[in-house]
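Take a look at the following structure, please.
One chain of protein is taken out of this complex; the other chains stay put.
On to chain A.
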Amino acid sequence: MTLHKAAEQRDIIDSPEETAHLARTWYSPRGFPGWFTQVNQRMIGKRFIITAFIFFLLAGILGLLMRLQLAAPEQQLLGPELYNQFFTMHGTVMMFFFAIPVMEGVAIYIVPLMVGTRDMAFPRLNAFGYYVYLIGGIVLFGSLLLGMAPNAGWFNYVPLAGKLYSPGYGVDVWTTMITFIEVSALTAAVELIVTILRMRAPGMSLNRMPLFVWAALVMSFMIVFAMPAVIVSSTLLILDRLVDTQFFIVESGGEPLLWQHLFWYFGHPEVYIILVPALGMISTIIITFTGRPIFGYTALVLSVVAIGFVSFGLWVHHMFTTGLPQLGMSFFTAASAMIAIPSGVQIFCWIASLWGAKIRFHTPMLWVLGFFAIFVIGGLTGVMVASIPFDTQVHDTFFVVAHFHYVLIGGAVFPLIGAVYYWWPKIIGRMMNETAGKWSFWLAFIGFNITFFPMHQLGLEGMPRRIYTYADEMGWGDLNMLATIGALVLAVGFGITLVNAIWSVSRGRPAGTNPWNAPTLEWATESPPASYNFRHIPVVESRWPLWDWQRQDERRVVTGLRNDRREVVLTSVLDASPVGVQVLPGPSIWPFASAVAASTGFIGIIFHPIFFVIGFFLVFFSLVAWFWPRRPWRND
């Protein structure tokens, strides 16, 4: 394999037969049976994104129903049982089945394109992760339709989630499906880490990596360190429930606080796992729409890395009222306040980059500007709740509900929707409608603030979370009505984007290769990209390769990759100098079969122990088939 100037060799390499051959090699089977065998990263990424947005829609509807129930005091729309199931499902689905998978989905789709390669490092594992996620989500939502949904809250505290106080299958389903989603997240994280560290285009050294790729890398490492804690805790809980172990049973010396430590050791980084990729999206969009390099690349990278580290030292601030010793908890106050510094550095690096720029106010940029207003408020209330005495007043009240919706919707969903507008043309090949996009933004921005700002006041006025009703005389009626009206406006805002996205698939203006004049590699290939992503793997010489190429006539590419099998370039971790060629596997039914086999076992044991044995053998056989040696080198 050698590096060539493309101009010299274009005629030879780009012969139509060669290109067609390459397309066949990377072809994804179509049709119904084909759907279960696809492994290409763009297929899997798109599925993650679409599936996650369907869950967002469903959980959003649950949220709206809860808002309608709380709109006025003593409403009769939902009874306590249903309301409790709804808020449990709303939180669980939003956190586990929407936020993490959608961020992973965007990363799976975009990162290989951004780093200039043709697929993820382990395509079949990627497919397996998706099927596990899909099955987990369907089973969890199915439990709601069957009326046996979990109802112990999204953080599922024991002993309430124990067998004694939550009999029935609800919490079993919750616990098992959480493990599913964590397995799916771990597979995606491992994929992303390896892809980012070893498969970048030649020349894309670490300090030239796009900021979104940095964010995806930090997110992935956080997933690797955070998710095992919740897998352990939910495994301990399911053992308590199914085979009568006593990890959380107080009477036998078990410890409910153990659950809280394990859960929040995962649960707090979880919030940043959702936030960090959004920060990468913001940097990406700002660079493109200001049309110039960002200020403080290094500071932004270090801030994201710092947030990743510090987020593992904050979990006790969810437990300030549990009676832990004051001095110990004080460290967590300090650590929580410390997050303000990397956040502040990022915000002001962005402001410095925006300062005096000729900003193009397209829809993606609007969502990013909306982020600033909302996230600053959410960050400041976050500092407030880091104070132990203040937290004892607002913990588990609507103040906290307001706080984390400001952080999660403002901090993650707004940039995410901006990113959807930004990358949709690449994914679909057509532009979304700008006018509808701006309407969508303004309605969502206004609706969001009307919904969640009054909740700060409600919390201070003593309204606890997770109550299905309240008496008229508590005086919470007016603000709740306002919040519900805001929620409807917010829903219309998001709804416009949904319609816009669907509309654009067939009606949108064709996007072309690089509609936003962006500088990163995903815009160097057609929209939507061909099955092989890049006709030639590019060679990168700065942080802004596409802007370089506009200035200079010729661009360097990698040649020498074979067309008859799925070859990608491996590069070194730091400098991305080429070190080898890796052959990737093609389409296969076995990831799907393995996911079904594993699900049969895990879901089955809720109902009968024999499924453990059945699942074991099914997984064994499907994995044997999956890993049955192929000899890609046979033809050499």
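We take it that a contact is a pair of C-beta atoms (placed from the backbone, for glycine too) under 8 Å apart; a residue touches a chain by one contact, two chains touch by 3 or more; residues count from 1.
Quick note on the criterion: contacts and distances are computed from a predicted model.
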Chain left out of the displayed complex - its UniProt protein name, from "cytochrome-c oxidase", "ABC transporter ATP-binding protein", "Beta-ketoacyl-[acyl-carrier-protein] synthase family protein" or "Cupredoxin-like domain-containing protein": "cytochrome-c oxidase"
Listed residues A:14, A:244 or A:472, member touching the removed chain: A:472
Of A:144, A:285, A:377 or A:501, the one touching the omitted chain in the full complex: A:377
Of A:357, A:610 or A:625, the residue in touch with the unshown chain: A:357
Absent-chain contact - pick from A:178, A:369 or A:584: A:369
Hidden partner interface residues of chain A, rising order: 73-74, 76, 79-81, 84, 152-153, 157, 159-160, 165, 250, 255-257, 292, 295-296, 299, 321-323, 326, 330, 333-334, 337-338, 340-341, 343-349, 351-359, 369, 372-373, 376-377, 380-381, 383-384, 386-397, 460-462, 464-475
